[in-house]
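Only one protein chain is missing from this complex, and each of the others stays in its spot.
In order of appearance the chains are A and B, and numbering begins at 1 in each one.
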Amino acid sequence: MTSQGKANPYIPYPVTIDRVVVENEARDIKTFRLVFQNPEDRKCFDFRVGQFAELSLLGFGESPIGIASSPLDRDYVEFTVKQYPTGVVTTELHNSEPGRPMGLRGPMGNGYPIEKMAGKNIVIISGGFAVTTLRATIRYLLHPDIRSSVKNITVIYGARSPGELCYKEEFTAWSKRKDIAVTLTVDNEAAGWKGRVGFVPAVVADVKPAPLDAVCLICGPPVMLKYTIPELTKLGFKPGDTYLSFEMRMKCGIGKCGRCNIGPKYVCIDGPVFSLAEVSALPAEY
Amino acid sequence: MTACKQVDLKTLARELLATGKVEVFIGYQVATQPLMAAPLIIHTALGASHAQQASNPDAERDLARKVDALIFDDRCEMNLVNYLHKFKDRKVAIVVKGCDSRSVVGLLQEKQVDRKKLIIIGAPCRGIIDRRQAGSEIYTACRECPVHNPVIADYVIGAPVPQPETPELSPEVEALRKLPAEQRWERFHKEMSKCILCYACRNLCPACYCKTCFADASKPKWVGRTDDPSDAMMFHLQRLMHLGGRCTGCGACVRGCPMQVDLRLYNDHLRSHVKQEYGFMAGMDEVAQPPLAMYGTDDCNEFIR
Partner (left out) sequence: MTREIRIIPLTEMPAFVGALMQGRKVLAPTRNDDGLCVFAWLTAPEQADWTCEIPRVPPKQALLPRTEVLFRYHREKGKETVSPPPPPEPQVVLGLHPCDVQAIKVFDTVFSAEPSPDQPYLERRAMTTLIGRGFSEDGPSTPERLRRPSPLVFCRELGIDPMDNRDCDAFLVPLAASRMALEIMTDKGTALKPAYERFPPAVAEDRAAIAEARKLSQARITPPLDMAAIQRNLETIFNSDLWNRIHEPCVGCGACAFLCPTCHCFDIQEETQGLDGARVRVWDTCQFDLFTRHASGHNPRTSQKERSRQRIMHKFSYGVGRFHIPFCVGCGRCIAACPAHNDVRQILKEIHDLPRKS
């Protein structure tokens, strides 16, 4: 099975749901911790932050989801999944409990430019549930073996309301640390919320992360990207140093089935991470 | 058909487009292949008002060239009414044969087109050449067509043509009905095995305009897309049921099928049932209510009363 899984790219690794965490008040975002049924498969599943995988539910199908855990979380991999009413796989997944066997195919895609990030200041901006692969990145960068490889880490993360912020405990813990500057924000005032209030673009303009010697990773809903990118440009971030991650409908995940291209680029193998410079050369078909 | 003005196609098109009475003219032109006509969709210059367009000689020349390319003859097989869905909010003129005019009536009944924004140009028609046969044979659907002259039109191009006697029931359908159930099933199975699920039939059908077709639904997934004939059977059975009392028998699906699946046989079968049970012919009367789209308190069936 394991060797077959490697040879036939369509056969998933067998995994088991180990833990399910409800991330938001609306209860339509959950994080699934998956453990490999054959521990040696975890070694084959050698990924970098920003990559994604196909979550496979036999009888229901597959869904491409960004990896939310760090490569250094050796015993498991995590995926944060939003449930959509028309989503067959995401709905079934949300109905699943720990102990359920399922499949995992990947890792897929290019991931964030870790090599380029070495020795740089890192700016991470995110909104809503798109934070998943950036959460993986923060976890990874904060690992004691890795932290010294980059300079300052600045994180701005926003959601509609406090209840819609994902990974709340983790972010709260990170806000208290000295080796990372975390700004959390929500769109509107809310009872019990003592943090910032305001949309992500405005908070970016206010926090003014420094563009010097920096790599910026940004992931969020289209409207957030639309208004945040001009702010970053104003601050002086270069298109070549600013990276976005795309989502597309996908099937194979390996550049064969032909549906996830934006112009000549396949999101599944050339992306999902593209620099703003690369994106500006692509047609706006996403 | 109420008596209306007999006109020349190109003159009319030129006038309608030039005066801004329509923004889109849907007609036919010669196709690149012999014995075929392709749709020709002519726009007044996109986004430009009538006055602006007149001042643009390039656009004017282009428009004139397109109007000159308009034809109507026995090659014009496509039912253009399907294109009305693409131009819902526009002022449109469309060329329709007798069969196609019934599709327009169907859409008017179902309130899918705004009559005020539509100019119907009727084209009396003796039948369309069956390009699959060598020679000058017309399509079976045309041989059995009860409306060689459009049932609704604002203008007509050409004189009315004589309406030949047509059989009450297509001989093929009659033969099919006489077969025992197993043989009918076998025939259906064989016919459906040809289908490659390209959905040309659905996409060509003026009556198929669901925003999300059942075939594209994911929850629940009604039909698969494998080569097991059961998938094609499920698709066509559901589509047939959906067209019960609505199919006008224009034959667009049959002519457009790249695999020559004989959908006509089953559509005709269904249509003749509707006619027998309800005395209803789809697309004949603008104000009539399709029997499967209405409800009466005096329904003979208890379950619905």
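Keep in mind that, in the parts below, a residue touches a chain if its C-beta (ideal position, glycine included) is under 8 Å from a C-beta of that chain, and two chains touch if they have at least 3 such contacts.
In this text the structure is predicted, and so the values were computed from the model without any measurement.
Among the residues B:P160, B:G224 or B:P291, only B:G224 touches the chain that is left out of the figure. Residues 1, 4, 7-12, 14, 58-63, 84, 86-87, 89-90, 99-103, 247-249, 251-252, 254-264, 269, 283, 285-286 of chain A touch the missing chain (whole complex, contact as defined above). Touching the omitted chain from chain B are residues 31-34, 36-39, 41, 46, 78, 82, 86, 190, 194, 196-200, 202-204, 216, 224-228, 252, 255-260.
We take it that only the chains that are shown with their structure count from here on.
Between chain A and chain B, the centres computed from C-alpha atoms are 49 Å apart. Listing the residues of chain A that touch chain B in their complex gives 85-88, 91.
Listing the residues of chain B that touch chain A in their complex gives 218-219, 221.
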